[in-house]
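What you see is the complex with one protein chain gone and the rest in place.
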Amino acid sequence: MILDALIAGLVLVAAGWTLAARDAFAAVIGFVCFGLLLTLAWARLGAVDVALTEAAIGAGATGILLLFAVVRLRGGTEEVAAATPSPPQRIAAGLLAAAIGIALALAVMLLPDPAPSLAAPAMAELPAFGLGNPVAAVLMGYRGLDTLLESVVLVFAVLAIWSMAPDRRWGGVPGPRFPRAEHGPLSLMARLLPPIGIVIGIHLAWAGADAPGGKFQGGTVLAAMWLLAWVAGLAQAPAIASRRLRLVLVAGPLVFLAVGLAGMLVADGFLAYPPAFAKPLIVLIEAAMTLSVAAALALLIAGPPERAA
Amino acid sequence: MSMLLQLLGLLVIAAGAACFALGTIGLLRFPDTLSRLHALTKADSLGLGLVALGLLPFAESLGEALLPFLAWGLVLLSGATTAQLIAERARR
Amino acid sequence: MTIYGLLGAALVALGLYGLVVQAAVLRKILAFNLLGAGVFLLFGVVARRGAAAGLAADPVPQAMVITGLVVAFAATALAIAMALRMHQITGAATLAEPADE
Partner (left out) sequence: MAEALLLLAALILAAVGLGLWRVLRGPDPADRLMAAQLLSTGGIAVLLILAAATRAAGLQETALVLALLGGLVSVAFVLAARLAGPR
């Protein structure tokens, strides 16, 4: 109980600081702390799968993305001051936000008792998928369509970011060029960490069937390891025109879609798995998705192409 | 016996918590970036190591006992690296 | 667990306020992420309350939050790419209309 109050209080402080900081850089550090603390909140809420995702994506990947963005987005302080709403407008916005917050708080206090739950039906059908992790069963089984569309959203987000590049850069190499770290601490870390990280990433993706974890968490760790090698200059970013890169990017959604369509022929409908093959099919999709998620996340952080191939 | 070991483990974890507290005090009280960096690196490597050690009697399998040490090793590696990088930057 | 529900409500309010009041695009993106985190936490409380059948939390809201987190990350990355491009072309870091000459 003390722990929960402490976590909630610290999350609130970090959130307040993210908004109140004068310097954008300080705000980003506040946001990284916020993501970290939120991971603890999810662990306390018994949602370990979400805690893993928050640790990987909320605190890690978003933090890296924002840190690289903040140094390139140096706004003039005068411009920001001129565009900031006047005090009366801010008070009005504050009142509106407070009203919505209070309404939500009331809704939380008045949540129905006993709480409706899909936990029991989700558990009842678990053996049909051959999975031990109910969250994975929801993602791949009952709500498979959501997850398929989500994987497509990732590909579209990468395409949208690529399309931010000027026309002459199309097909080029994303992100800045980092000098190769031959010696020194960064080089050591970039050589030692990825092998361990890759094993952990694959473990998370594989163990996701029966324990917390899965393709998104594992894929994020894999993407992070590639990013480390990239910023240390040990790996080059591939040109976005690269066939192989594009194939890896769409492999997961394509396999998912193919299995879904096959379900219409051999099972009950779109995304229905034939009972005898549910587990192997899900593992196949997860494996392809892990690669695609890793590629997509790394490309989302690297940004639009900035140099010729 | 295992009860006794667990009590001992709690003591070791408490020592780890004290290390974290010392690190925070150093971070808050030391006058400049480099000395604060010194406080931070001692505290987080030793603090987490003690926690991993103190959790040993609570583990129910070998993997469960070793995983905290893997996390500790990762923190040591990245902590040592980033301390160097931050110091390099702060000295400029 | 109510405390996390209240935290979620507070985060939604804070994020909404920041989204309206802050001028710089990057700060708006941060505020939007705070708002999203608040909504996810509300889902988390619903999941926790639905603990049954030997599970610590209802898996269905959890799966929705995982989907949401990944999509929120993609949206953040896209928003940042757009903001950077806008900054490259116009030099602006806010969405304010240019002052009349």
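Order of writing sets the labels: A, B and C. Residues in every chain begin at 1.
Heads up, the rule we're going with is that a contact is a pair of C-beta atoms (placed from the backbone, for glycine too) under 8 Å apart; a residue touches a chain by one contact, two chains touch by 3 or more.
Just so it is clear, the model here is predicted, and its values are computed rather than measured.
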Partners of the unshown chain among those that are drawn: A, B
Touch with the omitted chain, as defined above, among A:119, A:139, A:158 or A:193: A:193
From A:221, A:237 or A:278, residue that would touch the chain that is not displayed: A:221
Hidden partner chain, touching residue among A:19, A:59, A:173 or A:300: A:59
Interface residues of subunit B (partner: the chain not displayed): 6, 10, 13-14, 16-17, 20-21, 23-24, 27-28, 33, 36-37, 40, 43-44, 47-48, 51-52, 55, 58-60, 64, 67-68, 70-72, 74-75, 77-79, 81-82, 85-86, 88-90, 92
For subunit A, the residues touching the chain missing from this view: 2-3, 6-7, 10, 13-14, 17, 21, 23, 25-26, 29-30, 32-33, 36-37, 39-40, 43-44, 46, 48-49, 51-52, 55-56, 59-61, 63-64, 67-68, 70-72, 74, 176, 178, 186, 189, 193, 196-197, 200, 203-204, 207, 211-213, 217, 221, 224-225, 227-228, 231
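Operating definition for what follows: only the chains that are shown with their structure count from here on.
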Centroid comparison with subunit C (C-alpha atoms), farthest chain: B
Subunit B and subunit C: spacing of chain centres that average the CA atoms, whole Å: 32
Sequence positions of subunit B contacting 2 or more other chains: none
Footprint of subunit A on subunit C - complex, ascending: 1-18, 20-27, 30-31, 33-34, 37, 40-42, 44-60, 62-67, 69-71, 73-78, 80-85, 87, 92-96, 99
Contacting residues of subunit A [partner subunit C, same complex]: 4-5, 8, 11-12, 15-16, 18-19, 24, 27-28, 31, 34, 38, 41-42, 44-50, 53-54, 57-58, 61-62, 65-66, 69-70, 72-76, 79-85, 89-90, 93-94, 96-98, 100-102, 104-105, 107-109, 111, 115-120, 122-124, 134-135, 137-139, 142-143, 146-147, 150, 153-154, 157, 160-161, 164, 214, 216, 293, 296-297, 300-301, 303-304
For the subunit A and subunit B complex, residues of the former touching the latter: 184-186, 188-189, 192-193, 196
